[in-house]
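Left out: one protein chain. Kept in place: all the others.
Order of writing sets the chain letters: A, B, C and D. Residues in each chain are counted from 1.
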Amino acid sequence: MTLGIVVGTVVSSSKDEQIQGARYLLIDKCNQQGEKKGDYLVALDIVGVGPNEMVMISEGSTARETMVTKNKPIDALVVGIIDIIDENDIIVYKK
Amino acid sequence: MTLGIVVGTVVSSSKDEQIQGARYLLIDKCNQQGEKKGDYLVALDIVGVGPNEMVMISEGSTARETMVTKNKPIDALVVGIIDIIDENDIIVYKK
Amino acid sequence: MTLGIVVGTVVSSSKDEQIQGARYLLIDKCNQQGEKKGDYLVALDIVGVGPNEMVMISEGSTARETMVTKNKPIDALVVGIIDIIDENDIIVYKK
Amino acid sequence: MTLGIVVGTVVSSSKDEQIQGARYLLIDKCNQQGEKKGDYLVALDIVGVGPNEMVMISEGSTARETMVTKNKPIDALVVGIIDIIDENDIIVYKK
Partner (left out) sequence: MTLGIVVGTVVSSSKDEQIQGARYLLIDKCNQQGEKKGDYLVALDIVGVGPNEMVMISEGSTARETMVTKNKPIDALVVGIIDIIDENDIIVYKK
């Protein structure tokens, strides 16, 4: 899974009916300390995350492995909010 | 999903019969402000987008998760036209 | 889909029996004007393309979405020969 | 498969119920000698690896090809601990 920070939202009015009503987030990929990379993607949110939270994203066919996203043309999904990351026994990120 | 700008069309006369008649768009990937990256791909359009619009693209097996593209050798699909993107509560792109 | 130029052929004698007899092409990825990038891949040809033609390639599981490639260990397939690409209403590539 | 070193753990409290209770590792990709690249990902551990071990990671839909990860939104999985790597008949890594 990839780490990223929620930096905004994306509104899309003409999308395929299969994914109408879904909430898309603008994600800036980040490192393990939460430093943004300036490398953006759009991911569907099924967890209910807030702005500036670090999240874990699953990409590809994996993004469809939930009830909500099954058979929908989604290739990036927020699957978790990150609480703590430790690296070499040091906490490098805390929510 | 990946963001991109519709910059042209691609005509392919000898393609596999499974995808004859489909409309292919030339997409230049862009950032969240609509700035083009000069990184091109070809995506199938099932939404009906116009030139210079910013779109959201699903790639890989996800591109086949619609009635139109099911079982077809398509690996990039326009799944939505972008209306608004906000980043840190500032609107950075508007259609 | 990715754009590329057919620059050669690849002969492989010991491949898995599932894909014996198939014709593999050496593809150099290219931009929308047909300029080669020096970034090579091997793709199966089911369309019947000639040397130096620009083609459209589907990658990943999508490459198996034809009768010929179904259930075969192929991850890159030529799905069409490019005739015309226009960018901002200017024809940038013509076969 | 990709090689990486286990450098930490990732705690995620709000993840989709399908993957609650799973253990996520922070992995720094490495070369064949175990030199870290500073290129991080999060992978699920079903093998039971310890800190600083070199592991082999499967990505994409492949990560779901186990009893534990089937139908779960996981796109990176530790599938083995590396014991020995030889390159040109020289052992370049040993656990």
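One rule holds for everything that comes next: contacts are C-beta pairs under 8 Å (C-beta built on N, C-alpha and C of every residue); 3 or more make two chains touch, one makes a residue touch a chain.
These numbers come from a predicted model, not from an experiment.
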* Looking at the whole complex, which of C:S12, C:Q33 or C:N88 touches the chain that is not displayed? -> C:S12
* Asked: What residue numbers in chain D mark contact with the hidden partner chain?
  -> 1-3, 31-32, 46-49, 56, 58-63, 65-66, 77, 79-89, 92
* For chain C, which residues lie in contact with the unshown chain of the complex? -> 7-16, 18-19, 24, 26, 40-43, 51, 60-61, 63-64, 71-76
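Keep this in mind: only the chains that are shown with their structure count from here on.
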* To do: Can you check how far apart chain A and chain B are, centre to centre, with Cα atoms defining each centre and the answer in Å?
  => 20
* Specify, in ascending order, the residues of chain B that touch 2 or more different other chains. => 60-61, 63
